[in-house]
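A single protein chain has been omitted from the complex, and every remaining protein chain is retained in its original position.
Labels for the chains are A and B, by order of writing; each one numbers its residues from 1.
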Amino acid sequence: MALLESETVKAYYHVRQGYVKAVDNVDLSVDKGAILGLAGESGCGKSTLMNTLMMNVKPPLHLMEGTIVLDGKVISKMSISELKKNIWGVLVSLVPQSALNALMPTKRIADFIEDVISHHMSVSDPEIQSMAKKRFEELNLQVDSLSLYPHELSGGMKQRAVIAVSTLLNPKLLIVDEPTSALDVSTQKQVLKMLTDLRRSGIIESMVFVTHDIAVLRQIADGVTIMYAGKIVESGSTDDVLFHPKHPYTSSLTSAVVTPEPEVRERGLVSIPGEPPDLLDPPKGCRFHPRCPMVMDICGSVEPPLVEAGAKWLVACHLVSQGR
Amino acid sequence: MRIKKLDVSLGIFVGMWLISIFGSLIYNVDPLAIVGLPEQPPSNRFPLGTDSWGRDLLALLLGGIRNSLYVGVAAALIALAIGVTIGVISGFKGGFIDSSLMLVTDVVLVLPSILIMMLVAAYLRERNPFYVSLIIGLTSWPWVARATRSQMMSLKSREFMYMSRMAGLRDMRIIVEDLLPNMASYTFMAFVLLMSGAMIAEAGLSMIGLGVTKGVSLGVILYWAQLLESVRRGIWWWFMPPGAILVALASSLLLLSTALDEYFSPRLKGG
Partner (left out) sequence: MVLEVKDLTKIYHVGLFKRKEIVAVSNISFDVKPSEFVSLVGESGSGKTTAAKMILRLLKPTSGKISFEGNDVWNLKGLEKVRSYYKSVHGIFQDPYASYNPLHKIDRALYQVFTLMGQSGSDRDGMVREALKEVGLRAEDVLGKYPHELSGGQRQRIMVARCYLLRPKLILADEPISMIDASTKASILKLFSKLRDEHDTSVIFITHDLGLAYYVSDEVLIMSKGSIVEKGVPDDIMNRPQHPYTKRLKEDIPLFYKKWVGF
């Protein structure tokens, strides 16, 4: 059963020179109780996709086409006020990139929580504070950090506080965008543990975890979706996609993983020539074809469709759709 | 929104320049000549009326704008040259040189510039616009030095400096090639602010009788206006036009500096 289902989503940025096709015809679904990892390099559109999936779409970003259904509700048709009242923070919460840097330096964590909650619920301040305290205790966060200012907290503590506040109202879906990129490995592990605990304790149901770090996804995601230049190129279970990749781009991403493991030394590091394309004017046909080591004639003219390559395993590559 | 600010302020400012250059060519009357009856209100013959001596106030105004602008530019250039030079050396060299130069700067900063200007001005019997510019310029550079020094110090620790330092370039070359270009926009704004301040300082000096002795400036017109009690006697055509123009000039420059700040900032952050 899917908690989130999106079809033919096209989200473009309207700029002077035309449209930047950041998300171009994407179907994505998130199952109930699942952690979905979304991976891709800079400029692939993953952050835009996340904002679009929860309908946080402001000019110059426009939702050109597509339907998004969250928990049975068609949110792509809702007004901003409806979204603010019933969806954001309540059904779905997004922790954007560098959220820890966006904390108001002149407000204590407790004040920040009050602002957020009073937006959604008319609850008295003392009640809000006790909610916050209880939740922090539940998540093994130091309760006295509630009375501190952002600069008094470490990076890891800030990130965990932000995540805790985003999930105070128990949204069914939590979307986190690069939550650990700026943290050192030990803090990263703490934050990752907190995120999996959120699901385990039922505070959230499902999660979408956006990152460029494939090894992190391998550790916590049930399913993985790979994006390139605004399109989904492969998606399926973590084991299938990361260890038996069918799309040449996925293989190169997994072969570029550098962890201190002997298998990496044996395999060597692989790189692909060229750079990700300009989304104002992407390549014709398959967007990856100029850099693809397995490119065929058809790749430059026809876009490969997203087809099933196995149980719940989708790949957009002519190699697969032509049965090679 | 920011484009409009830039347009308005630039418009006023350029407009004033044009008026000062072409105004007296078109309206060719000697400002200091007595051409009519004293204290006449604006009429067809005298668009801005006459003062207590019977001189044409429009001619006076045009001449005044020109000299006020001249003093503004000259004083600003003098102050800019001194301030930037000291700021650059101080910020770049650091250490003892920095401390000594900043000591000098602080002393000049703390000196009551009005008093200094008054003393010097009183000492010089004949004061042409250049001397007045010199007086103002020599007392208004300290904040520029301090600001330039701060800019210099922050630029020095930017990452792109490593490249030039590792290329073994001489200090002077690094200053000229790497640091000054990055300070260009700031220097330009400092100039605009200095000019605004200088014009008001000139008006201030003139109003206490210590401004230009040769020629006329907006401040001088105002000096005569208040000397002859034009406010009490209701001779509004004497004090209002120069006052309004002075305010318009100074404000347009301040507005220009804000607009420039906005214009330059996003540009510098990655084209």
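The working rule: a residue touches a chain if its C-beta (ideal position, glycine included) is under 8 Å from a C-beta of that chain, and two chains touch if they have at least 3 such contacts.
The structure presented is a predicted model; accordingly, all values stated were derived computationally and were not measured.
The chain not displayed here makes contact, within the full complex, with A, B. Contact with the chain that does not appear here is found for just one residue of A:Lys85, A:Arg108, A:Lys189 or A:His244, A:Lys189.
In the complete assembly, the contact with the undisplayed chain comes from A:Leu269, out of A:Ala102, A:Val123, A:Leu269 or A:Val302. Across the entire complex, the residue among A:Ala110, A:Val257 or A:Met294 in touch with the chain not shown is A:Val257. Touching the chain that is not shown, out of A:Ala110, A:Leu139 or A:Ile220: A:Ile220 (per the contact rule at the top). Annotation for chain B: contacts to the undisplayed chain at residues 158-160, 162-170, 177-178, 181-182, 268, 270-271. If you put the missing chain back, the residues of chain A touching it would be 41-42, 184-186, 188-189, 192-193, 196, 212-216, 218-220, 242, 249, 252-254, 256-261, 263-265, 269-273, 275-276.
In this section, only the chains that are shown with their structure count from here on.
Separation between the centroids of chain A and chain B, computed from CA atoms only, is 55 Å.
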